[in-house]
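Report on the following structure.
Note that this is a trimmed complex: some chains were dropped, and none of the rest were shifted.
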């Protein structure tokens, strides 16, 4: 799977990403990003208004690694788990080595007592970069539809 | 992407369709249909009983354009937004220039105050038609599972 970015490679990266989070394999999550990257969780309203900050903001892979370490300390997986369902990516442009796509998501949250609810819906605005056999996220903006999204969010989206 | 209908082209059209609605780009939505087309929103019960009418019924692209104009006048996007998650299409037949497939959907509705709920679930019964580089819907029946679906539905499904 070297060479040009294909739909199939994009689907595979999307599937690998949510698996890291939902299967409690969070240590593998930063590696899906390029070293210099942008990972932001924000709301549709803030995104429309052009605010950069967001609920979560990281612009290096190192910041993602730190985040995982903090989550492990806080033992967040004992309290809850997520189940991401991602839809089909809409590919906006694809130069072969870099591509942009939008992918809708719905995340259910399952509390320790089994209660399940819709935690968030939204769209990932992504930039993919190919490097040999690897496809990685150079940029992932998780734009949540609801303005009510939990700003003390524990796990990444 | 000229020539025969492929799974990849079907996935791309599905992704483009829901993006029009969920990203408030409704003006681009009618163009995903052929000029003579059928777009119906109905319930599983009415569909089983063979009723044609449905909650929404349009049999030309012009009717879809009119619908968008009416929605803009009513400012429906200020009150709510949708998030469609479509599943994988089950392709029933594919002649190369025309194909039929069934695709499940779940639509979350996000109210202006941020409240999020399941608005509708169901299945799209689609006929796709290829015309050169374009793939379009010749027919899209959105069959909702619940009989309780909001009959004053604002946005298309």
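As written, the chains take the letters A and B, and residue 1 is the first residue of each chain.
Keep this in mind: contacts are C-beta pairs under 8 Å (C-beta built on N, C-alpha and C of every residue); 3 or more make two chains touch, one makes a residue touch a chain.
All values derive from a computational prediction rather than experimental measurement.
Note on stoichiometry: the full complex in this file contains 3 copies of its one protein sequence, with 2 placed in the shown coordinates.
As a working rule, only the chains that are shown with their structure count from here on.
Centre-to-centre spacing of chain A and chain B amounts to 27 Å, using the average Cα coordinate of each chain. Interface of chain B with chain A (complex): residues 8, 11-12, 14-16, 18-19, 22-23, 81, 83-86, 106, 108, 110, 113-118. Residues 7, 44, 85-91, 102, 104-106, 118, 120-123, 145-149 of chain A are the ones touching chain B in the complex.
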